[in-house]
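Quick one: this structure, given as structure tokens, is what I'll be asking you about.
Only a part of the assembly is drawn; its chains keep their places, and the rest are absent.
Read from first to last, the chains carry the letters A and B; within each, the first residue is number 1.
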Amino acid sequence: MESTALLIGFVAMSVGSLGIYATGSKSSAIRHHTQIHALVPFIAATAYLAMYLGTFVMDRGDGVTLYVPRYADWIFTTPLLLSGLVALALHEHPRQGGYIVAIVGLNALMILTGLLSAMSLDGSTRLIWFLWSCVAFAGVYYMIWGPLRERSASYGGALHEVYRKNAGQLSVVWLIYPVVFALGPEGLGTISAAASVWAILVLDVIAKVAYGFTAGERLKKAEPELMSREARRLA
Amino acid sequence: MESTALLIGFVAMSVGSLGIYATGSKSSAIRHHTQIHALVPFIAATAYLAMYLGTFVMDRGDGVTLYVPRYADWIFTTPLLLSGLVALALHEHPRQGGYIVAIVGLNALMILTGLLSAMSLDGSTRLIWFLWSCVAFAGVYYMIWGPLRERSASYGGALHEVYRKNAGQLSVVWLIYPVVFALGPEGLGTISAAASVWAILVLDVIAKVAYGFTAGERLKKAEPELMSREARRLA
């Protein structure tokens, strides 16, 4: 059962990566988004292959299976998606370093403490790490909907529309992950291991493949504005 | 005893992170420094929480306790502090990549080989790793007080003053860490495990929280110069 889901994940991510690269814009104003959106499912494909082969899939000590490649996938793919979002929020303004460092740092802490929570055999330690992970997660959402949304709104135009839609899509999908995690076998154990694997497969395909295609399409529509911004900056 | 120090560390770092963000400048010329200085103690808070909960706190095999979260903290927070320092030395000149890569690389080697030294059960291996770690550390100081100081001095002005003060503050505090390490239980064992934990707590609060506040204040005072530099670059 789980094994079928993991193989489907590998194929969907591999094909998604090629598809996003093949159909994505290669124009100078958008290609970095295409490159990032294609790399994300390629990393995820590698993680699904590892989970399918059983590499770094381990029993945490009480019969619950830990899929460590998942966390390795997330620790690299989520910063990539967030970097694209920051570049978009600042309408490709070149000085993005501080925002990217801050949001990527909070995001990394969220994922690493999520892994610590999943690894904990003691219930209260598991809860403390889950709550601290949620604090870092709240910091990520604060950045997306606070300072970054403000910057994007101050520039306005079609790009702000794209930012709001991309940020909204990611925010909604990402919010379901900790719920599945909390209900799954690593947390409360309300849903079965198989149900958890299938649920995360669906979320991963939405957050990585579907997002890559729709975000790419939205950027293509805003291409004239992106081009004129670039021309103005180089002038 | 140690447990109290670790809990104090968690609280001091959490409050420090919020305080640095709340009081730091959000102006376009400084906000990346504020974002970085606030992230640093947030990472340290997570490491102190881990050490308090006993996560990745282990016996290295001869009764000496290894606090692995410390090294995980340092490997991420010191590059952030150094990146801020490089940006300042170059007076926010956009092409900083080479300097940051070189100093962050040397710094990472210093911390990783420090961890290898702490993990070594054999005395001579421990000494070799400590010495090689000092070589990398010397490389970091060479960068700070050689090429970077020269670049900053060549631009001159109020920002060079800020660079000299920030670099001086960090250089002095950082120099005490390897001494505590060498005297502590991972090294010669001259001072007790509890004394070492308290000493590093004091150093961490100075190097992360106090530094974040004072460096932020210094940058605020140099804000007019930073603004005019930014305006000149965009003109």
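We take it that a residue touches a chain if its C-beta (ideal position, glycine included) is under 8 Å from a C-beta of that chain, and two chains touch if they have at least 3 such contacts.
Computed from a predicted model, the values in this text were never measured in an experiment.
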>> Quick check on the homomer: 2 copies visible, but what's the full number in the structure file?
In response: 3
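In this section, only the chains that are shown with their structure count from here on.
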> Using mean CA coordinates as chain centres, what's the chain A-chain B distance in Å?
Replying inline: 29
>> List the residues on chain A that touch chain B in their complex, please.
In response: 94-95, 97-99, 101-102, 105-106, 108-109, 112-113, 116, 120, 125, 128-129, 132, 136, 139, 147
>> For the complex, give me every residue of chain B touching chain A.
In response: 26, 28, 31-36, 38-39, 42-43, 46, 49-50, 53, 55, 76, 80, 83, 87, 94
